[in-house]
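Of the protein chains in this complex, one is absent; all others appear in place.
After this line comes chain A, so read on.
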């Protein structure tokens, strides 16, 4: 009884204090809203400009408003063959980008999981040493080794192939590192229980380690897919046939090819293609977001 009385008399006070606190939340939120507006504004401008025809952009630059060319521009961007040879449309580039992104992500995950598995579970000589060797390749990103990489791919005749596009980028020190840390946190007893249950190395990997790592795999997949999708330098080097172009490299190509012929570049279509390029990574992050957070913060044990 006594406590309920005191809490009742305290109530208005607490409420008043709460109202004061609310000012802070207002400030917090305005900062956040301002920040996201700032981040979203260029995207918004791009979307809006993509509804104008090329002349509007050539005359007045980016547009803040809405025009009637939206569907036409997107239609063109996706389905109208363009480019120097006139053989490539947006859909081809989209599928090329998807193949690159998926191949890149899946390949990286498979390779780095297997590498981490070997390093953590098989006590071969120099295991730690080889891990650090792998780790130091972080110091050698593609940009540093681009000439030798190109030489190798070119001498194998792999230019303008998906293999040439994906394989040189697949080895991943980051992936190996993350999976190594994760595998090391898997209790030793689980391995032993599996050994007693008659699971060999391959069975243990497939039946136990892979299912345990699924949130981790999802997180890696998102990072790697977006990373692969956004590759620009390597596809530019390795693909010379327009049929192999990815979206990221195709945007520039659309604008450039028209510039060369002294016409006004198809800015509206270019903007539309930019938006199309952004969509798949955004969708993947949106759909896998909860997995992503889970994979990086908690382990399923």
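Throughout what follows, contacts are C-beta pairs under 8 Å (C-beta built on N, C-alpha and C of every residue); 3 or more make two chains touch, one makes a residue touch a chain; residues count from 1.
Keep this in mind: contacts and distances are computed from a predicted model.
**Q** For the chain not present in this complex, what protein name does its UniProt entry give, out of "Acyl carrier protein", "ABC-type polar-amino-acid transporter", "Na(+)-translocating NADH-quinone reductase subunit D" or "Sn-glycerol-3-phosphate import ATP-binding protein UgpC 1"?
**A** "Sn-glycerol-3-phosphate import ATP-binding protein UgpC 1"
**Q** Touch as defined at the start, partner being the missing chain; which of A:106, A:190, A:226 or A:285 qualifies?
**A** With A:106, A:190, A:226 or A:285 as choices, the missing chain is touched by A:190.
**Q** Out of A:62, A:158 or A:208, point to the residue that touches the absent chain in the complete complex.
**A** In the complete complex, the chain left out is touched by residue A:208.
**Q** Using the document's contact rule, name the residues of chain A that touch the chain not shown here.
**A** The missing chain touches chain A at positions 187, 189-190, 192-199, 203, 207-208, 211-212, 214, 300-301.
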